[in-house]
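These notes are about the structure you will find just below.
One chain of protein is taken out of this complex; the other chains stay put.
And now, chain A:
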Amino acid sequence: MKKSVFLGALTVASLTAGIAAAGTLDDVKARGKLNCGVSTGLVGFASPDANGKWEGYDVAVCRAVAAAVLGDNTAVEFVPLSSKTRFTALASGEVDMLARNTTWTFSRDVDLKLDFVGVNYYDGQGFMVPKALGVTSAKDLDGATVCIQTGTTTELNLADFFRTNGISYEPVPVENNAESQQQYLSGACDTLTTDASGLAATRAAFENPGDHIILPEIISKEPLGPLVRHGDNEWGDVVRWTLNALISAEELGITSANIEELSKGTNNPEINRILGTEGNLGEMLGLDADWAKRAISSEGNFGEIFEANIGEKTPIGLARGLNAQWTEGGLIYSPPFR
């Protein structure tokens, strides 16, 4: 008697647990809202504006996915996550995807059971110091106090960099970007280290950005990109190909200005396939034919998103560099839509 009740309970529990794991795409459609994990506030990448509306480079990816899946780029619940809480939040299903300056690494992909769907920013770790300090190279930082966000790859790179160069440092662990900025500006740490794009974004928010320089050394590769849970390949495909659609759109010259025009049909078959006038790519993804059109018109193509949020005309002022299209000498490359 006792045993059978026990086993029965086990079976019921297994069944419910099994059901809960599958079908993020269906969950999102049923919920009518995409839960997207973003940074707790990094100007240019993800930060709420004066009206509380989230905007930025990473936010645009969330909005594009929401537009593709739900047909509404405002149907996103932005969940601000610190570098420490992000993976737990994704793994436990609190968010459907992460678009949060997260570096694609082996152990995160393989050991943490996450799936990186692509790269939306090729970055590297740098150091920022006040000009007044008179430091010109990261190798002169022997004995410096370094503010570092915990739970990041930058934390590990930092330890490796100082160890292999035989110099010492004093780490000051901080929880988020706002805190590190505060500590850095009050002089409680000599230098701030994180991805170079993050440094540029942080510096742009300073009162006197000109008083601070980013040192020339880039000590690591930091491919940043959106990611989803491991094991739900249908959902992974949706996010992956939404990002690819934005990238291909730039390459093929589809912009938010001419997309209406082009969606009437062109003589370029790839554009037609992306915009749903030819083939059934949308159906294969479990979406309708207009999915990519909505994603691209959400905030523009990859290049438009870059220029609007972090490009040279913005206060953050990042050059395209590695993040130019492969046709322009950069690394941004989308697999073909066919």
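Throughout what follows, contacts are C-beta pairs under 8 Å (C-beta built on N, C-alpha and C of every residue); 3 or more make two chains touch, one makes a residue touch a chain; residues count from 1.
What we mean here is this: contacts and distances are computed from a predicted model.
Asker: Consult the UniProt record of the chain that does not appear here and report its protein name from "Acyl-CoA dehydrogenase", "Transketolase family protein", "NAD(P)/FAD-dependent oxidoreductase" or "ABC transporter permease subunit".
Answerer: "ABC transporter permease subunit"
Asker: Just to verify: which one of A:Asp27, A:Asp72, A:Glu175 or A:Asp237 makes contact with the chain not shown?
Answerer: Counting the whole complex, the residue in contact with the absent chain is A:Glu175.
Asker: Looking at the full complex, which residue from A:Leu112, A:Ile214, A:Ala289 or A:Ala308 touches the chain that isn't shown here?
Answerer: The one listed residue touching the chain not shown is A:Leu112.
Asker: Of the residues A:Asp58, A:Asp123 or A:Asp190, I need the one that contacts the missing chain.
Answerer: A:Asp190
Asker: Kindly state which of the options A:Gly231, A:Gly253, A:Pro269 or A:Pro335 is in contact with the chain not pictured.
Answerer: With A:Gly231, A:Gly253, A:Pro269 or A:Pro335 as choices, the missing chain is touched by A:Gly231.
Asker: Tell me which stretches of chain A touch the chain missing from the display.
Answerer: Within chain A, the residues touching the omitted chain are 2, 5-6, 9-10, 13-14, 17-18, 21, 83-84, 87-88, 91, 107-108, 111-113, 133, 141-145, 150-151, 155-156, 158-160, 162-163, 169-175, 182-183, 186-190, 229-231.
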